[in-house]
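Removed from the display is one protein chain of the complex; every other protein chain stays in position.
The block that comes next holds chain A.
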Amino acid sequence: MSDQQNPSVPAIELINVSRRFLSPDGKSFMTLQDFSMTVARGEFVALVGPTGCGKSTTLNLITGLGRPSSGEVRVMGQPVRGIDPRVGFVFQADALFPWRNVIDNVAAGPLFRGRPRAEAYEAAHDWIGRVGLAKFERHYPHQLSGGMRKRVALAQTFINGPEILLMDEPFSALDVQTRVVMHEELLQLWSISKASVVFVTHDLEEAIGLADKVYVLTARPATVKAIHAIDIPRPRVISEIRYEPHFIELSRTIWKDLREEVQMSSDDMKSAA
């Protein structure tokens, strides 16, 4: 139990994890194989890899929505059993509740967790202000732009005070300008919350701009191909660092690793078709 408080224990550990799925015709295929990853407390890790290699599957194992076929997944030193209340998740698709307005969406977490209504709504009001949507509390999701909906999703997740934040291509549906704004917003929220983050993306610049460490995954079955430390100092100004020579150098190095895998996975798809 003392592991829970001990800051030297990593926030997330995947130890030789494999995950099989059954295809409809009854054959099993590997999605993750001997996958190992360690995320320290307060660390921001990005996962990049070809489409369909197993990034979402990895996040599911950490949330407890999925179970590994072999190996172990630990959160704060404890094996994952079921959904851990310290985990927050931002989805790629719109996962807001469309029949609830903004404040009801943001208050959902605390209400589910049994906090008193008044307290939940006060916290929700506060978080909506922090993501800059104070004027939109009573709007329904369909009345907001894609970027605003993502802000609501961030507030909905951060209100629970997650110690571990998992994000699955959260900004991939946004246009480039909005995405940069969201990156800066995210980094600001994260710097206050001190959460440990696993951020899945297929956008290499996004990964380098945000993360402390970039994991490059192989084509399916996914294992770790390379780990790159991103030594760009914080606080970072996302809209500017992408033009710095060091950033470009990092992109070039990581892209070399990634390109082979992307090619491999597209060759796979061609031969499968």
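The criterion applied here is as follows: a residue touches a chain if its C-beta (ideal position, glycine included) is under 8 Å from a C-beta of that chain, and two chains touch if they have at least 3 such contacts; residues count from 1.
FYI, contacts and distances are computed from a predicted model.
Novice: When you check the chain that is not on display against UniProt, which of "Septum site-determining protein MinD", "ABC transporter permease", "Alpha-D-ribose 1-methylphosphonate 5-phosphate C-P lyase" or "3-isopropylmalate dehydratase small subunit" does it turn out to be?
Specialist: Checked against "Septum site-determining protein MinD", "ABC transporter permease", "Alpha-D-ribose 1-methylphosphonate 5-phosphate C-P lyase" or "3-isopropylmalate dehydratase small subunit": the hidden chain maps to "ABC transporter permease".
Novice: Thinking of the whole complex, not just what is shown, which of A:Arg113, A:Lys135 or A:His246 touches the missing chain?
Specialist: Reading the full complex, the residue touching the unseen chain is A:Arg113.
Novice: Where the complex has a chain not shown, which of A:Phe44, A:Phe89 or A:Phe171 is the residue touching it?
Specialist: Going through A:Phe44, A:Phe89 or A:Phe171 one by one, A:Phe89 is the residue touching the chain not shown.
Novice: Of A:Thr31, A:Thr58, A:Asn160 or A:Thr218, which residue touches the hidden chain?
Specialist: Of the candidates A:Thr31, A:Thr58, A:Asn160 or A:Thr218, A:Asn160 is in touch with the missing chain.
Novice: Across the whole complex, list the residues on chain A that are touched by the chain not included here.
Specialist: Spelled out for chain A, the touching residues are 63, 65, 83, 85, 87-89, 91-101, 108-109, 112-113, 140-143, 156-157, 160.
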